[in-house]
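Of the protein chains in this complex, all but one are displayed in their positions.
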């Protein structure tokens, strides 16, 4: 880190900063500029608290230089993480797996029917919520374990692997019994106890970006899972909250190549939450793949008008099939397959 | 809600919408305008899913009219909620209680010493984290139960009531043994399982606004607690995430009078997180009280430079005492006491 | 619009609202709900001030129903606007024109050299600033008319059409002498005098979205130009300001299909400003075309390290040629040509 002194800082104040650096077993290098002085901290200060300097007399601010995550960074692992799902599909290589299904599991018939349709259209994974985080306490909160059983039945019939959300540490064991991939929702991206807990399982974790998380916070959330020994984290961009009002969320696709430059973890895009409008999903699926996304996760429903949750952003099976067709052309144009 | 039809929607499409309204046991009223047609839904549609209409053919969008929270709203309870803390201080009346203390409990000596100083300067509550949500998995995560015991000791010596964060459902029982007020952190504002769980306790809940939560989401999070039977929710504004870069968060004080117009719940302001800079805390304490805040929660530390967390935004005891003095003058100017 | 009354509004207050509606020569329709009453305003209230109702006693809020732009909307003109540039390239049809060049015109040699290179790589238009809006008053402000002459020279040698910014009403006549397309910069998107003035010219206008403009404000800015009689407006998305810090701006590509649904005007994307980083430009070019962009505008420089402005986001000629190649494959995958 670089400690920037205030204009007019005294020599003694600079000395105090340098002394504190050495107390931390790091080296200091003082640079006296024309207008002000900075103290460079030399050594691995990744886990040192910049606050210790920020509050010192004569200090203006502290500029961090090293990124604070290690296991998630490219530096630690130069290649890409490739994860193989049950059924054989992979993520992180040239294949772009598509995970599709309803927002919520509503009944056995519903999930089995849609699973067959998604499979036929080319999906390799099935999504569906059994535990639902709902903004409104009076809204439908999901079917719970019964929903998980229906998902397992759909997997048995179709071979699709199962992605489903776990909301709370006390659900982890139960969800692990049924799911192939544990989803951490955007609202829980900084639920650190939950992140640590799923880091102790052996299931891949699909980690959704919080709606106002910075890229660094996103990678640090992944680091929580990695630090507990689970190497299989899939990052999922699902849109951020901005002032824009023609969409539910703003989908910032430049994060896809930005993440690829910083981390070896695969990056999935969720254009359903990322826009909140069914009409915008197909063009944003194409755009995500063109930007380099490693996978897609899409909400679909046989009858969006009767969906218990999030119908407005759900594709019908016909719209999903059309999306798969047009997006596969984009995948081919970037030398990948869907 | 109002269902707005697309320009060029057919009569049949309008009829389908009207029919769906009646299926929901509500009344429809069709308004044929010069350019387009809308269908007003008459009745309590608060718990009906607008999505059912949004996905219908010919529908452009749905405009909700009723606010989705009930227990938190002024309509259900015209007065203000007044909560009395152990020790006799109240919130929601003319008194403006000040809760102060370090970000983290670091040792028994530390918390007892600062408690005495805060008490002497006029604080009535003591804050301090035993369980710490940290963005970085490698940072200090709090002292756990030992920290709670130190807080209890500080209370025994000073009479200050204790506010401390609970991060996870499995900590609720433990924290309830020691704390007088349960704090839900900003990152957990939509951790719905945790909200429901603290709604089952009999402790007042200090609910921090999520850093990108809308006012409606904030009140719906409070509604989760209220709906489980706990009537004592204290709303806490602690800053939102925006593009501004001279502060850690943007502190939007207009939410204070806006909340007072909508809800009977007391509103506390946290200028420490709300700015992230010690120099800005005192002016924002004054501004918060001038805007009508019912309480303040402030980070303080005897030696900010040695604080294990958040030192840069912590006031020294001397700065805290100065703030109390200048803010008390503002309180008097709005006919309140501190 | 829909006037939503407060809970507890009196019959008399409702009557006053209805009366005001009729005074505006519009029809009122009162809908008495279970919890509250709304007054629907029937007729073309597009140019009526909702404020007249918002301030009346008993009114909670006003919900607009009609969009406030007319000429820019699909309703007024069902097809797409197709503009033909000097040299024969078109925008708004199947062709996706690429406009490339340096941020600033720096010398005759520089602009002529880069123009030849861009032409060879497949660009059809040349961009380059002669008048530069600079955040810092001490930065290079552009070459002025001399720069315009160099642009004209580059056009004479290559046949590329010229796009250049006009910053102020007193520059319009001068810039019109040289430019083929007038660019309105993001900082001037709501410089209404300037919009009106370029609306009086017969040059196509490339209108950049303001960095915090809503979609509606963007279309209303276009409406300013259209209302003065100039039908040829090209909308340009160049990124918005959000909390994201790994990019200079957040590029929200969902606006491309969202605009196509609302307006007949062509939509261009600027991934150079939209990301601020050269490494992210190529993937976002591909994504923009996949999302349906009608054109691209890209910053390029023969020696980015020596560029007087915006070098960090400029592509070298080699990187530009590579982008053209990979993006042309995406264009083909959506049945378009570049």
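Letters A, B and C mark the chains in the order given here, with residues in each chain numbered from 1 onward.
In this section, a residue touches a chain if its C-beta (ideal position, glycine included) is under 8 Å from a C-beta of that chain, and two chains touch if they have at least 3 such contacts.
Since the model is a prediction, treat every value here as computed from it, not as a measurement.
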Partners of the unshown chain among those that are drawn: A, B, C
Sole residue of B:83, B:154, B:256 or B:297 that reaches the chain not shown, by the stated touch rule: B:256
Sole contact to the chain not displayed, among C:7, C:90, C:168 or C:326: C:168
Options C:37, C:95 or C:191, residue touching the unrepresented chain: C:191
Chain A residues touching the omitted chain (full complex): 2, 4, 7, 29, 31-36, 38, 40, 42-44, 63, 65-66, 75, 241-243
Hidden partner chain, residues of chain C it touches: 46-47, 49, 51-52, 54-56, 68-69, 133-139, 141, 167-170, 187-188, 190-196, 211-212, 217, 220, 223-224, 227, 241, 278, 304-312, 314
Residues belonging to chain B that touch the chain removed from view: 212, 214-215, 240, 242-247, 250-258, 261, 274-275, 279-280, 283-284, 286-292, 326, 329-330, 332-334
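Everything below uses one rule, namely that only the chains that are shown with their structure count from here on.
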Chain ID, smallest distance between chain and overall C-alpha centroids: A
Copies chain C and chain B - interface residue numbers shared by over half, same or different: same
Most distant chain from chain B, judged by the mean position of its C-alpha atoms: C
Cα-centroid distance, chain A relative to chain B, in whole angstrom: 26
Interchain centroid distance [CA atoms averaged], chain A/chain C, Å: 31
Where chain B and chain C are represented by their mean Cα positions, the distance between them in whole Å: 39
Of all residues in chain B, the ones touching two or more other chains: 241
